[in-house]
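I'd like to ask you about the structure that follows.
Let's look at subunit A:
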Amino acid sequence: MQIAGNIIIIIGIIFMFFGVIGIYKFKNFYSRILISGQIDTVGALTVIIGIAVKHGISFFSLKLLLLAGIILLLNPLATHITARSARLSGYLAQEQEPPPHDKKDGV
Partner candidate 1 sequence: MIYAFLTLWIVGALLIIRESKIIRMIIYLGIFSLISSVCFYMFGAPDVAIAEAAISVFSTVFFIVCFEKHFGLAVGVSDVTPESAENRTNLKKYIPPVVFTIFLFVLFIFFIPENPANSYLKDQYLSLFSRDVGGENSVTSIYLGYRVYDTLFEALMLLVGIVSVTHLSRYCETSVKEGKPSDINRADIAVFTIRVICPVMLLFGIYLILNGHISPGGGFQGGAAIASFFVCRYMIYDIYDIPIERIIMVEKIIYVVVVLLAVLFIFIGLHSFLPLPQSVYLITMNLLIGAKVTCGLIIIFYRFIAFERR
Partner candidate 2 sequence: MVFDIIEIFSVLMFFISFYGLITSKSIIKSVVSILLMESAVIMFFLSIGYTSGIMPPIGQNPETETVADPLPQALMITAIIIGVAVVAVNLIMLISLYRQCKAKDWDAAKKKSME
Partner candidate 3 sequence: MLAYFVIIPILIAVFLYVFPSSKAGRLIAVITQTALVGLAFYLFFICKSRDVVSNIGNYESFLGITLRADALSSVFIILTSFIFLIVAVYTFNEKYNGLFWFLLFIWEGLLIGIFLSRDLFNIFVLVEVTTVAVAVLIMFNRDNRSMYDGMVYLMINTVAVQFYLFGTGYVYKLTGVLDIDAAAKVLEELDKSSLILPYALIITAISLKCALVPLFSWLPKAHGTPGAPSAVSAILSGLHIKGAVYLFIQFNDLFKEVVVSEFFLIIGIITGIVGFIFAMSQKDIKLILAYSTISQIGMIITGLNNDDIYSYTGSLYHIFNHALFKSALFLSAGIIIKIYNTRDIYKIRGVLKRSPLIGAVIIMAILGIIGTPFFNGSVSKYFIFSGTSLPVGGAILLINLGTIITFIRFSSILFGKPQTEPDPAKTDKCKQAAVLVLGTLCLVGGILGEQLIEFLFNVKVSVDTAGYLQKSALFTASAVGGYLIYKLYIKNSPRLKQVREIELSFRGMCVSVGAFFAVVLVVTKLFA
């Protein structure tokens, strides 16, 4: 159990590591959304499952599963709302840098 748990945790950390690479590699905001929306959620879920596996079947693992559920719901939603807010405010995907009016406002 311990070894299996550790392996799953390491897989999760590798996911997160990809996320860190991506957040520097992508030059576009809407690509970076991907990191938080998918890669990071999956990484966090994998780590949590790994820890739950290490603990076996117990109250601790049950609570961890609840937490995993909450993360699964909330993390993509936060990303979605952030992206939507950016889109509706006119922060365009095609441009490499913020649009003129945005720049003027100094955001």
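Picked so that all candidates are chains of the complex that A comes from, given by their letters.
Heads up, the rule we're going with is that a contact is a pair of C-beta atoms (placed from the backbone, for glycine too) under 8 Å apart; a residue touches a chain by one contact, two chains touch by 3 or more; residues count from 1.
All values derive from a computational prediction rather than experimental measurement.
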Subunit A is shown by itself; which of 1, 2 or 3 touches it in the complex? 1
Once bound in the complex, which stretches of subunit A touch candidate 1? 70, 73-74, 77, 80-81, 84, 88-89, 102, 105-107
